[in-house]
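What follows is an incomplete set of chains from the complex, kept in their original frame.
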Amino acid sequence: MLPGCRFAVTDCGSFVALRAARGYHASTEHCASWSSVMLISCVAYQNGRKLADIPIADISEYVGRPDCFVWVAMFEPSTDELDEMAAEFGLHELAVDDARHGHQRPKIEEYGDSLFAVLHTVEASKTPEGDEVLLSGEVDVFVGRNYVLSVRQRTKVGFSAVRARAEREPELLQYGSGYVFYALMDNVVDRYFPILDGLETELEKIEEQIFVRNAARSNIEALYALKQKLMVLKHAVDPLMEATGRLYGGRVPQICTGMGEYFRDVYDHLHRIHLTIEGIRDMLTTAIQVNLGMISLSESEVTKKLAAWAAIIAVPTMVAGIYGMNFDVMPELKWTYGYPLAVAVMVIGDIWLYFNFKKVKWL
Amino acid sequence: MLPGCRFAVTDCGSFVALRAARGYHASTEHCASWSSVMLISCVAYQNGRKLADIPIADISEYVGRPDCFVWVAMFEPSTDELDEMAAEFGLHELAVDDARHGHQRPKIEEYGDSLFAVLHTVEASKTPEGDEVLLSGEVDVFVGRNYVLSVRQRTKVGFSAVRARAEREPELLQYGSGYVFYALMDNVVDRYFPILDGLETELEKIEEQIFVRNAARSNIEALYALKQKLMVLKHAVDPLMEATGRLYGGRVPQICTGMGEYFRDVYDHLHRIHLTIEGIRDMLTTAIQVNLGMISLSESEVTKKLAAWAAIIAVPTMVAGIYGMNFDVMPELKWTYGYPLAVAVMVIGDIWLYFNFKKVKWL
Amino acid sequence: MLPGCRFAVTDCGSFVALRAARGYHASTEHCASWSSVMLISCVAYQNGRKLADIPIADISEYVGRPDCFVWVAMFEPSTDELDEMAAEFGLHELAVDDARHGHQRPKIEEYGDSLFAVLHTVEASKTPEGDEVLLSGEVDVFVGRNYVLSVRQRTKVGFSAVRARAEREPELLQYGSGYVFYALMDNVVDRYFPILDGLETELEKIEEQIFVRNAARSNIEALYALKQKLMVLKHAVDPLMEATGRLYGGRVPQICTGMGEYFRDVYDHLHRIHLTIEGIRDMLTTAIQVNLGMISLSESEVTKKLAAWAAIIAVPTMVAGIYGMNFDVMPELKWTYGYPLAVAVMVIGDIWLYFNFKKVKWL
Amino acid sequence: MLPGCRFAVTDCGSFVALRAARGYHASTEHCASWSSVMLISCVAYQNGRKLADIPIADISEYVGRPDCFVWVAMFEPSTDELDEMAAEFGLHELAVDDARHGHQRPKIEEYGDSLFAVLHTVEASKTPEGDEVLLSGEVDVFVGRNYVLSVRQRTKVGFSAVRARAEREPELLQYGSGYVFYALMDNVVDRYFPILDGLETELEKIEEQIFVRNAARSNIEALYALKQKLMVLKHAVDPLMEATGRLYGGRVPQICTGMGEYFRDVYDHLHRIHLTIEGIRDMLTTAIQVNLGMISLSESEVTKKLAAWAAIIAVPTMVAGIYGMNFDVMPELKWTYGYPLAVAVMVIGDIWLYFNFKKVKWL
């Protein structure tokens, strides 16, 4: 939408700095002329080794060489920038459309012999009120025989670690774009684990509180918040798991051939997360019902207490009422010890009541 | 049922006006002689370009030409009108039956090498009471090798935008009826998104209210209304998603050949909507349970308040009752400061009670 | 079980009359000699046209002719009568067993190149208490290459309409037994729709009442009754849908060859009913939960009202109690306007309470 | 575990008597020497006709003859006895292990060209408290080309009826072991029906009570007991249904060849039971929720009654309190008709309250 170098003034420096800190060549000369902020890096590789940082315009040339592959990382590109990439790489219109609009569900689609994958990142964040929420970002990956283009959206953490690792292990990078695709997926999926651990910890905390009296309100709020977070993670994980299951065994896309065990490993991680999510969901449902039971139970206890104290107060009131009657002939009223006796009746009655209520656990 | 030009007097003008406003040639000469109100347009195309608006009677001729295709749009046609079309295009009796009766579930059926699709439109509408409801309309589409006939029922918005876009892009329209079918589906599906967004917003609004005291009744009503709307959307989306899944990969109908990626894209959108609906349903169920918990909790709090205040009132009443007794010998009654003392006992007792109830959060 | 002409005296006439009224030749000569009451009709067809009403004993002969087919309709036959038919048509023992015992689930089974289908009819009926219930009847259909035998049990409405329609359309009847089978299924399935509409209307009526105060008890009873009816319909529809799905596409029974589009149409109707049933079930579950919430809410409101009025009564009682004390020195008691003042305190206190309770919606 | 003739002294006679009563040759000579109590019968057949009761040691000889088959029925055999049988028939170690340990889930397994089936019997029984419970027994069936060995455990009713029927119909028994296997399954499955009918009747009884006031506790207990019984039946039926589904259509075990229609019939019965169980489960869930609603409703009604009567008592108490005040100047106290007037106020107030509470259905 916004043409040119959108964040040039405010953000370019920081990103360049960021990249420098991560050990990249900060190709600052691009920033002024073109939206290099959105361009995290653009590198050509040959035989698993880095050849050079290349300018955008040269991409198509490098992609044309049979023994080269180009790996480009972008961050929230504008429509124009994306279109330029689409032209350089020859991407399919529908895939580019999806990347442009964002907000796709996780998926892996084949377009001829290239792949288009949408991954969701999930990041914990604090609301202004101090509540933790999970934010969902998006990574769109275009993978061809000799290129990988990753487009990152609404997510803070990038993939420089993936690139660094890949460059350290040229024997794996030699596998080409399939390996890079695996490494990106693996990285995204690995980031789900701390999130999931956080949710499990949260459930355990609630479980510790669930049978504590007077915690029902905070429990119910915590349970609902946990459910909301769980759904964010579930929406990231489940469709991806389903899609990853088609990358090994049976007929697999050309690009993934020979890497079946790696993609099965990713699938396996996703399946583990999936099962844990389902387990938490199941426990959540039970916990909500149990909590409802605890609320009813606590109300029942309040009612019992109310009833017991009402009785303890009502009995002396009744006795007092009787001796407040104005009958002419009420012999007790004449007795010297009538008053203390009446009070004694009240007190003893109440003590008896008190201990009986204690015995039946109403007090 | 009703023969001839059903809405001729009242509606024809407005429809013609409508069409004119959308940039069509208002073929008003048809209106008087034939139910042109139900006929939104009837155009022949060749090589992706518009050839001419054609009269109904010529349809079969154009359909007979190998390089031509005819695209007809109707709105709530009468039985006779539909039968005429069936004759011109050679439609299958069962499909025409379905279109005639309406109220079909969404589906895509093959009849020989032609397709019959039922799509549901979903439109938000206000009831006289000001509540928003979702109304479900129907679009029946007959697709043959060189014709497309769309029959729109109980839905306000038409498909002129689809036709306009198609005519602007002759290179796509060249694909023929398969492309038009895709464009119609894509248009119908795209209209689900704002509806879905509305439902998500509604859920978020309820979620903001769900832990607010005294909002239980309005929440429960809102949750039920949301569920009702969700079901309308679900009934439109789920069967269509299932049907669309058979238009790509594996064996596909002849008409859709070569357009697999387009139909997969539609499927993908439907699947995203489906997942979001399921997510909302799941949250709704939890929200209803949580709301039930909040009601119980709030009742529990009322009972506590009731109990606390009852105690605060009952204690002085009891004390007063005691000093209202008529015993001859009650020394306190003779004391000069008996009365203020008694009142002091009452007040101090109540203050003590009050702060204790505050402490245990009953007040 | 009962041999011979079971209902001869009481029912034969009425049935014959019934048939006569429907335009059949009332073959009353059979009634005296044989249980013709259970035999609704027995007709041979050739090339789609009625040949003749034939006696039972001739069935095997007509079935033997290659260009003929025989269509027999029975109503609650005795075991003997069924056995005679089994012998004439050469029916499979297990299928006849099923028809004899009745109370089968809906199904369609192949026995060699013949079919045995069990369909459930569903009819609304009033109990003596005036409640509407759904009664499930059974239609067993034996279909061979050139015969159709339908056995109707526990259901009032017959299939004379199907026969009349078939005889009016010889070009369809020419398809033979497969078409008759389709027509019978279509008729049974079509009868589900008004039942389903009734259930939807019932749900809507309940939904109108669900947020109305003090309707909880009648709502909960209506919801349960609706659920019961829904289950009757579901048990008729779901197994039949599953079975019908095997009559088109892929490998189909010989008899149904070439009629795939017709059986798909029946399947489609069943699927629509199935989806609607599932939708109603889902809404029912939610409605029951919502109703539970409304009950809790209404209880909560009662408790609030109770608490408010208790306070309004208790405050004057307390004040009165205080001035009922018998202390010697209580200056207020001496005041001329003491009494009105005390009453004023009570009244003002109550008015203040009343409006405060109004404000917080407890009253 | 226990070697030899376990129940020889106490049970042998009775079992022999039992068998005699059922028309078997009571081979009592075996009882003394060997655990014939556990051996119900051991018979060789040829061409569908009984050849002879044979001693255990001869089994392997008869099994070796191509035109013979041996049918042995055992009841709770000891480990040694089972091992002897395993040796005679050449049974697979794992299958024998399963039979030895018992408590298997229902299943049908192929071992080479023999079958091993575990069936569950379900029998109603009374607890000492008079509650009805369902007890699950086990029948292990080993089926080979020319032998059937049935091992009955924890179940009272045997299969003499099956044998008697089979011996009466030599033309069916001629089918060999496959037919016997079918007959045993059919017998076990047929016994589920009265159990299922009992559960349906039980549900209906509960349904009659569910909207009756003050029946909530007994209803909830009955619902839970019904659920428990349902689960016993479900655990017997569901796995067996699944296993039976593999005995017809597609690739079937050698032994069942040509009997597809019979096993489909068994499957069909199991499926009917399965569907009914699911239906009852569904209604049960709803009934439990409805019952919960009734409890809440009844509590709500109690609260209303409590509130109404509290008001009716509190109003006169308040009035009395007011006229119990000791103000010097209270003109009403001097009035001659003051007292009756005050009482009249109380009574009229209460009557007014009473009818108002009646009107709003609180009383």
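So that you can tell them apart, the chains are marked A, B, C and D in the order they are listed, and the count of residues begins at 1 in each.
As a convention for this text, a contact is a pair of C-beta atoms (placed from the backbone, for glycine too) under 8 Å apart; a residue touches a chain by one contact, two chains touch by 3 or more.
All values derive from a computational prediction rather than experimental measurement.
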- What is the copy count for the full homomeric complex in this file, when 4 chains appear in place? 5
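Assume only the chains that are shown with their structure count from here on.
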- Message: Under the over-half criterion for shared residue numbers, do copies chain A and chain B use the same patch or different patches to meet?
- Response: different
- Message: Between chain B and chain C, how many degrees of rotation does a Cα superposition need? Round to steps of 5.
- Response: 70
- Note on the structure: So, in whole Å, the Cα centroid of chain A is separated from that of chain D by 45
- Message: Report the inter-centroid distance (CA atoms only) between chain A and chain B in whole Å.
- Response: 28
- If you look at chain B, which of its residues touch at least two other chains? 289, 292, 296, 299, 303, 306, 310, 314, 317, 321, 324-326, 330
- How would one label the connectivity among the chains shown: line, ring, star, complete, or other? line
- Task: Determine which chains touch and list them pairwise.
- Result: A-B, B-C, C-D
- Seen from chain A, its contact residues with chain B in the complex are 92, 94, 98, 104-105, 107, 109, 111, 214, 216-217, 220-221, 223-224, 227-228, 231, 234-235, 238-239, 284-285, 288-289, 291-292, 295-296, 298-299, 302-303, 305-306, 309-310, 313-314, 316-317, 320-321, 323-326, 330, 332-339, 342-343, 346
- Contacts from chain D onto chain C in the complex sit at residues 207, 210-211, 261-262, 264-265, 268, 271-272, 275, 279, 282-283, 286-287, 289-290, 292-294, 296-297, 299-300, 303-304, 306-307, 310-311, 314-315, 317-318, 321-322, 324-330, 361
